[in-house]
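The complex appears here without one of its protein chains, the remainder shown in place.
Up next is subunit A:
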Amino acid sequence: MSKPMSFEEPIIKLKEKIDELRELAKNADVDMSDEIKTLEERLRQLEIKIYSNMEPWNRVQVARNPERPTTLDYIKEIFTDFIELHGDRYYADDEAIVGGIAFFDGQPITVIGHQRGKATKENIRRNFGMPHPEGYRKALRLMKQAEKFRRPIICFIDTKGAYPGKAAEERGQSEAIAKNLFEMAGLKVPVISVVIGEGGSGGALALGVTNRIYMLENSTYSVISPEGAASILWKDASLAKQAAEAMKITAQDLKEMGIIDDIIPEVPGGAHRDPVSQAKILKEYLKKGLDQLTALSEEQIIQDRYDKFRKMGDFIEEIVQ
């Protein structure tokens, strides 16, 4: 059982009550099954109420839950024969991004994603899923390799952002991200991205110039973190909850704005409650997306991607006299 998040408290309290009652019934040898049944029904209603009507800030908490499934968790469930490939061939292997080749229902594919750790030690090794330039360059190398062998590409997005550090700047963080946007525009194979946790700014977009963009129900995608927005807007990072609402960062918001193609539903309470079932749901969407895209020619795939990003923007054309 994973640690409860603050908005889940009413559910936890009710669960505890039911457990207490069960214990009591067992020890006192009285029949309380009716009472327990009533409470269980109430619990079910409460779960539906809380989980189907989550505020943006609650979704941020779910998206950041340390036990939320990561790229490697989904790879394990969705693909077979995964072989991880390392390194950018220039400088290092950045473990904040993983990638490799595998089968997807018998079809060879390339899969790449941000990778954070769940425990502290792994998180340090993976730099909390915040890549350096070599991570993006590795990703691009694997994408070009996929293109050569005509493999579709799946990207899992899950990062707070590209790492803001001295070494990252020295080695060209900006250039690495920019180059990915540019080169992904020209890939002749189908590319699908799925935001599985946090989609933090340019560091997320560098794996996101894709034919289809999906978001898990409780994931976020934003130009700046709620804390960052709050500290710039109101000089107070503690107003992150308000910023999460104002910035429109949930899957529902992005679908409404026409930026993403689909919201992938999550198991009740969030993906971490049942990663295996979650992976099954995710797989169905990938299958559907790949089926649509593999029907297109190389030119159509590039055109499809161009059209998708070309229309993004919100402005008025004033009538010229």
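Definition applied: a contact is a pair of C-beta atoms (placed from the backbone, for glycine too) under 8 Å apart; a residue touches a chain by one contact, two chains touch by 3 or more; residues count from 1.
FYI, contacts and distances are computed from a predicted model.
Engineer: The complex has one chain missing from view, so what does its UniProt entry call it, picking from "Peptide ABC transporter ATP-binding protein", "Phosphate transport system permease protein PstA", "Acetyl-coenzyme A carboxylase carboxyl transferase subunit beta" or "Cytochrome c oxidase subunit IIa family protein"?
Structural biologist: Not shown, but named in UniProt as "Acetyl-coenzyme A carboxylase carboxyl transferase subunit beta".
Engineer: Which residue, A:Ile48, A:Ile124 or A:Ile232, contacts the hidden chain when the whole complex is considered?
Structural biologist: Touching the chain that is not displayed is residue A:Ile232.
Engineer: Out of A:Met54, A:Ile109 or A:Ile177, which touches the unshown chain?
Structural biologist: A:Ile177
Engineer: For review purposes, identify every residue of subunit A that touches the missing chain, sorted by number.
Structural biologist: 162-166, 168-175, 177-179, 181-183, 185-186, 201-202, 205-206, 208-209, 221-224, 229, 232-233, 246-249, 253-254, 257, 259, 305-306, 309-310, 312-320
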